[in-house]
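To start, the structure under review is shown below, and the notes come after it.
Note that one protein chain of the assembly has been removed; the remaining protein chains are unaltered in position.
Residue numbering begins at 1 within each chain, and the chains themselves are lettered A and B in the order written.
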Amino acid sequence: MGLALLLIIWLITFLSSYFFVAHTWWPHAISASAPYIDHQWHLTFIAMGVVFIAAQVALGFVVWRYRDHGDAAKASYSHGNNKLELTWTVLTAILFLGLNAIGSPIWAAERFHSADTGAMKVEVTGLQFAWYFRYPGPDNKFGRTRPDLEDASLGGLSALGVDSADPAAKDDVVSGVLFLPVNREVDLTLRAQDVIHSFFVPAMRFKQDAVPGLMIHMHFRPEQTGDYEIACAELCGLGHYKMHGIMRVVSEQEYDQWLAAREADKQ
Amino acid sequence: MTQAHGPAGAAPATVHGHAPTGFIRKYVFSLDHKVIGIQYYFLALTAVCIGMILSLAMRIHMVWPDASIPFFGAIKPEQYLTLMTMHGTIMVFFVLTTAPQSGFGNYFLPIQIGAPDMAFPTLNMLSFWTTFVSFAVMIAAFFVAGGAPLSGWTNYPTLSAIPMAGPGEGLGEDLWLISIALFCVASMMGALNFITTTLDLRAKGMTLMRMPLTCWSWFITAILGLLAFGVLLAGGILLLMDRNLGTSFFVPGGLVVSGVPVQHSGGSPLLWQHLFWFFGHPEVYIAILPGMGVASQLLSTFSRKPIFGYRAMVYAMMAIGILGFMVWGHHMFMSGMSPYSAFAFSFMTMAIGVPSAIKTFNWLGTMWKGKIRFTVPMLFAIGFVSLFVSGGLSGPFLAQPAIDIPLHDTYFVVAHFHLIMGVAAIFGIFAGTYYWFPKMYGRMMNDALGKIHFVMTFVGAYCIFMPMHYLGMAGNPRRYSQFTEVKYLAPLIPIHKFITYAAIITVSAQLIFLFNFFWSMKKGKTAAQNPWEATTLEWTTATPPPHDNFGGVTPVVYHGPYEYSVPGAEKDYIMQTDPTPVPAH
Partner (left out) sequence: MATLTPTLTVKQPKSRHGGGGDIPHYPGGGGGGGGRGDESPDYGERLRRCRLGLAVGIAPIVMLFVAFSSAYLVRQGLASWDLRTNSYINDWAPLRMPMLLLLINTCFLLLSSLTMEFARRHAARLAAIAPITAMPGIAADDESSFPWLGITVALGLGFLAGQVLAWRQMEARGLFLSSNPSSSFFYLLTGMHALHLLGGVIALSYAVVTVWLKRPPEARHIVVDVTAWYWHFMALLWLYIFALLIVAH
């Protein structure tokens, strides 16, 4: 039984570890902050991977090596070893707290500072069960919204309840697709109309809950063009699984053309 | 059949009098902690069967969304979410918070410390029946108009606060809240009993530092429960008020749900999250600590070796308990909470990894140079260590907020908590069952069936939950009823299918356990009084123990619980009630 246990534990360890590394699971990342997050992931992964393999291999080995052979010999009588205890406690603390210390500046860079002053503004609104993206237009101001004007069935500005009486709303553009120019910092404002949603863009290594009652400012910068999917990452009701969107990163030129065309449509 | 004898025992302080007669007093409204422990255990057993069936239905729907499942029929997306909500709720509360603590703890804490019963037997009975009513109310939620809620076991407002926000969020949600409120009250009463019993009813010679680690785990778990459940109760009351009495604790102004404006104003959904997780994090330690206690007990017993570092084990459990109250924010890194507080929570969370690691080292140290007997309880204890390592090591990823950004609310988290709670803690329950079954029922469970059950469950659980890490890395969000809409999930569906097949097989393997359990009650091999040659007090009593556990004689304890392989001793174990001196340590 000891040998069987060793084999099972070692096989599970080997197979799990193999599949962790044999395939690239992480989506291709295109954001400015992704390399830092990915690097911290890899550091933690190697550290935890070593511990995982060591612990499981040790477990398998120990249960086989110290199986009862049916002889009269007794087990070793020991209540422990304080020095050993202290040693591995300190080493573990250094490992865990060290990882924490190394990763903290990344979090700080992501979340402690607001967007650069030159960043372009986009408002992201989640509602059951779609994402809407609003651009402030040339005046760089978002028009007022009113909940009593919200009508999701009409889509666009009406879905967000934009008040057309507000002059700032005149040049607001609402899109179901998040158009972004490449290499520009984006100042996102996250809102929710009904329940908590979460704006998750795997390719950007970006996630933030959109909470009713909060206007949350976040920022990121896409560095490659292409279409990238957005998924909702906070349970929001029966349509949670299909509340997805597209982030379309295009060249600066294409973006300007798109926005101009949308503004023209409004006239 | 020797019984330990001490000096002429004192009459126990609780008026323990005569054993009850009559079916109702003996088996229904019993005050005997052993009967109550079994009642809790069977409640948990019923709950886990329901919970597993719900999860099977979930897994099948995820990979075959249009399929019609026996008994459930074709499952709509909202129904999937209901299955998921109730699966989580039933498993966390009625299985993991019930069987290891209220089940085994009730049965064996008094015996292991040498007491004739719990401190307050009537309160104990009330605790069980309140839990029972709580369970009944929870199940009732399935059958009312609108059905059971779909807001997850975490039940975040505003989805859980606004009836219009989803099917099941009407009466079903209110019943869920009432059920949980009752569960909180029952748990607080139970915790009171455990703590008072541990502090006040220990037999002569049973100092705190001579208690088996199972007793320490039940004691510390009870303290966690005592302090945590009150906060959940508060949150539940506030949410019930928001839903039914027009208050706005959690609901801000200006919301529109399904085209209908919501009348509340000024509340904060984050307030619920803080209250819930302040309870929720200690709750997961409540779920795992008793399993750790059982693992320690069994690893020592079946390695024929004292536990490595008894004091360190005690202090580690205390550290886990205390730190457990300081880390709740790690569930909320993405919530919109202040990023500065994320800093603090992250540090504390990484810190809590240290006592957990100490325990793992000590388990390995216990088996090192031991003489391992591969009984079925031991297999599950070894399995517990492996699964605890696997599940625990995904924690440090999620504990770092920068890494949590891509991983939060993905299958990576599902892998993490299932490996620890859904498997390791369950292995603790299995280990305890196979171990204590002979004492409870006087018969051994079948060994061969037990080994098959172990191998199938151990391998099966890894097949189910290991791949979920990969899914999380690939960005697969959780709580999706199907993966047909979000395009980047399409290549992951074969993995989901593999997981579903593994789940079907593993859940089926549990039938072996159920059969073994009930068959052995009647037909199992007769058990000796101490079939495992273990040292703790429950193995000194008759099988099953009489009403007052020790037959009128209060035991006297001479040393700690792990005196195995003492050099020069006649046998390779010395019972706690055996006056033979052991080396000082």
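The rule we apply is simple: contacts are C-beta pairs under 8 Å (C-beta built on N, C-alpha and C of every residue); 3 or more make two chains touch, one makes a residue touch a chain.
This one's a predicted model, so the numbers in the text were calculated from it and none came from an experiment.
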Selected from B:Met188, B:Cys215, B:Ala316 or B:Val557 as touching the chain missing from the view: B:Met188
Candidates A:Ile46, A:Met215 or A:Ala260 - the one touching the absent chain: A:Met215
Residue touching the undisplayed chain, where the options are B:Val144, B:Leu171 or B:Met241: B:Met241
Contact residue for the chain not shown (choose from B:Ser268, B:Ser300, B:Ser481 or B:Ser520): B:Ser268
Missing-chain contacts mapped onto subunit B: 10-11, 13-15, 119-120, 123, 188-189, 191-193, 195-196, 199-201, 204, 226-231, 233-235, 237-238, 241, 245-249, 252-256, 265-268, 271, 274-275, 278
Sites on subunit A contacted by the missing partner chain, in the whole complex: 144-147, 161, 191, 193, 212-215
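The criterion applied here is as follows: only the chains that are shown with their structure count from here on.
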Centroid spacing, where centroids are CA-atom means, of subunit A and subunit B in whole angstrom: 30
Partner subunit A, residues of subunit B touching it in the complex: 76-78, 81, 150-152, 156, 158-159, 162, 165-167, 251-259, 261-262, 267-270, 303-312, 334-336, 339-340, 342-343, 346-347, 350-351, 353-354, 357-358, 360-362, 364-365, 367-374, 379, 382, 385-386, 389-390, 393-394, 396-397, 399-403, 405-406, 408-410, 451, 455, 458-459, 462, 466-467, 469-470, 473-475, 477, 479-483, 485-488, 562, 564-567, 572, 583, 585
List of subunit A residues in touch with subunit B within their complex: 1-2, 4-5, 8-9, 12, 16, 19-20, 23, 25-27, 36-37, 40-41, 44-45, 47-48, 51-52, 55-56, 58-59, 62-63, 66-69, 73-82, 84-85, 88-89, 92-93, 96-97, 99-100, 103-104, 106-108, 110-112, 128, 147-148, 150-153, 161, 193-196, 198, 200, 202, 205-209, 211-214, 216, 229, 231-242, 244
